[in-house]
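A single protein chain has been omitted from the complex, and every remaining protein chain is retained in its original position.
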Amino acid sequence: MNALVKLSAFEAALAEALPEGDLRAELSARGLPHRRVEDWKWSDLRTALARFDPASPALTLTASRSPDRTAEPEHGERLMARLAGALGQGEVYELAPGERLSLDIRAEAGAGHKVIEVIVPDGAEAALHETYQAAPGALANIALVIRVGAGARLTRLIEQDASPDGVIVLTGELELAQGARAHQTTLGFGARLARLETRVRHAGGGAHLTLDGACHVGAGLHLDQTTIVRHEGPDGITRELFKSAAAPGGRAVFQGKIHVERPAQKTDAQMNHRALLLGEGAEIDAKPELEIYADDVVCAHGNALGALDAAALFYMRQRGLDDARARALLTESFLMEPLDAVADEAERERLKARLRASLGAVS
Amino acid sequence: MPAVKETIEDVRRLEADKYKYGFSTEIEQEFAPKGLNEDIVRFISEKKNEPEWMLEWRLDAFRRWLKMDEPNWAKVGYPPIDYQDAYYYAAPKDAARYKSLDEVPEEILETYKKLGIPLREAEVLLGVEGAEDVTAAEARERPRVAVDAVFDSVSVATTFKAELEKAGVIFMSISEALHAHPELVRQYLGSVVPVTDNFFATLNSAVFSDGSFVYVPPGVRCPMELSTYFRMNAQGTGQFERTLIIADKGAYVSYLEGCTAPMRDENQLHAAVVELVALDDAEIKYSTVQNWWPGDAEGKGGVYNFVTKRADCRGRNSKVSWTQVETGSAITWKYPSCVLRGDNSQGEFYSIAVTNGRQQADTGTKMIHLGRNTRSRIIAKGISAGRSDQTYRGLVSVHAKAAGARNFTQCDSLLIGDQCGAHTVPYIEAKTPHATLEHEATTSKLSEDQLFYARQRGLDEETAVALLVNGFCRDVLQELPMEFAVEAQALLKVSLEGSVG
């Protein structure tokens, strides 16, 4: 077992707020995740929150409608999700076919926690649109449990607004039943620390999952996109495309894991991460992982980190674009790719405009 | 389908008798008392008649080791190791007194001969007994290989020393080097793998027994391949080899390492440390064929191989290339690494790992880019069969000052059968925009179509599998020195063979 750690004032206050029990004991013994915890190697939550004050939390959730019920929050296995469950309220939304639910979450002060469960009934088609933001000194710790029923379809869009000096931890758990389809797109801009974690279970066979993400992490900001996809049933398909760009002083993290269990024969999983370092002091960290126990599978991952293609830059300058403009155009076209797959045209153009604005603000 | 299915069945039936190095040698040996404490450390040091500073170094390491925890991050599982239930020193009686090959007991010479490693130079020139189809004329054509033979805890013989000396190359056991070249050993020992680097390296620093020492002076191209052959023989004994290779400015050396052990029912611990230092414009090529006893099909016995290998590309334009063929050991925990410190230095890692039966391997590399325009290349091919588990674990880290750094990584895994596992865990970190890092990984099974095609052309199924596996590994096999490549291909076939043939 890990040795006892000295808790920060933030951790101590958090532990204080918890009822007696395992979770409290665990938090008191180990503190929050930090860089020596394998999954949090590049996202030191403990340090990021050390000087925060969890008292008098203000977390607002603006939803397109009221929840179907409040509920005893579901406790996931992850520490942050369990904390969200223990300290926050639970809400359940059962989506009607064709429904488009939007959830806008803003942490204004203190440490805010929430657990949300979203159910897409068998055969239904629905969309979920989430927006996250944290004010300076505020933590938003949100756990989402999303169940996509047999043959159902979900389009999920996550927008994470730039939140300098705020901290955002989002733990999303998706469960895909037999033949379900889910397409998730993330557009993120970073925070003092932002962790957008997506855990997906191909619980039934034959599900089709697409995880796309584009992020532009500004100076002094951090964004961690972590995905863990577990194929439990056969014939599942997973496609991941993540593109990140880190401005000078910005840090983008990608951790992706594809886990194929023995019964998940004929799994076809591909994960791609490409990242650009836009200047001195930028940092990119990546850990694309495969854990495979079934033999009749096709699994692959690719990861490429670097700067803009020098040959393309020269070509563009030969045609008369100046260096800055050529870079901006190339960066933009690089990052846009995951957004191209957003089916709704108006939505797609709005997201692209956001990304373009963010890039323009930097150059 | 049937072809693959049969192959899988065959592979499952893998039996211990495929391991042809499983014999043990009957010879009188002397041991340190069982267990590990400061007195044992002193005992080892005294046996080797070491200078005082060396003993202090060992004791310091031992005291630090006592405070360390065994690492548990690798994807391998084994019952707790009782470090007190092993011998830390075993040597053929009187080994310390062998002055020349003539004094080495016949049993030991025979052992090496049986392993295909003749120690008498005349025999080396004539070729190896057992390599039947090699004519004397062909044998003379073959490149010569100088051998340092390490038997349990001591080096029993080193061949071609005189000829190497003429070229200025120092090649001897590290115990001997401590006396002959103390200044070199003291300068470089622990300079690449610090005493406290990790649990197993620290343990090795305290109790290391023997291994090879190589120094190639400035501008010298070593006139022949150097190699060390490690043999674990004594029962219940750990082997803690320590190898140190220094290529001075503009020097070149190619070094081969081979290892085998008898079949034993209990697990044996092998915790080695290998340090390489390449100065300006120097190049070291380090090849390993690791074939320690893997344990039987049910996972009984086998060597626990916990190895720390690291190269320091200290000089400008220096280059180190690691090539490994890993077929043995019950557990492999091994990450040959390069610290690319010098500007324009290069690191390479080529690996084939085969696991079968109940073997577990967690192996890969680290490429640490510190200098400008440093380059690294990683090609790792993993083949999992039986009920084995294999993990590629690697780190590519580019520091802020390493402008112009480049890495290319390709990791491919092949699964044979549905009871094994293949995993890839790369860590990639970049802190400068002037770097390019590419990583690709795939996992798949043997292609039915290719297998059918090969069989349609008349190959039997086992040969067809071997052929395809060889093709899968080609990028790595071609990096091996000629001599080794042939052996490695044969080994691949044997490692994957069922009881057919």
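A and B are the chain letters, set down in written order, and residue numbers restart from 1 in every chain.
Simple rule for what comes next: contacts are C-beta pairs under 8 Å (C-beta built on N, C-alpha and C of every residue); 3 or more make two chains touch, one makes a residue touch a chain.
Note that in this section contacts and distances are computed from a predicted model.
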As a check of understanding, state which of "propane 2-monooxygenase", "Methylenetetrahydrofolate reductase", "Phenolic acid decarboxylase" or "Fe-S cluster assembly ATPase SufC" is the UniProt name of the chain not shown.
"Fe-S cluster assembly ATPase SufC"
Which displayed chains does the hidden chain touch?
A
Residue among A:9, A:25 or A:312 touching the omitted chain:
A:312
Positions on subunit A contacted by the hidden chain, ascending
309-312, 314-323, 325-326, 329-330, 332-334, 336-337
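Keep this in mind: only the chains that are shown with their structure count from here on.
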Subunit A and subunit B, separation of their C-alpha mean positions in angstrom
41
Residue positions on subunit B within touch of subunit A in the complex are 73, 400, 413, 415-445
Could you pull out which subunit A residues touch subunit B in their complex?
38, 41-42, 262, 265, 275-307
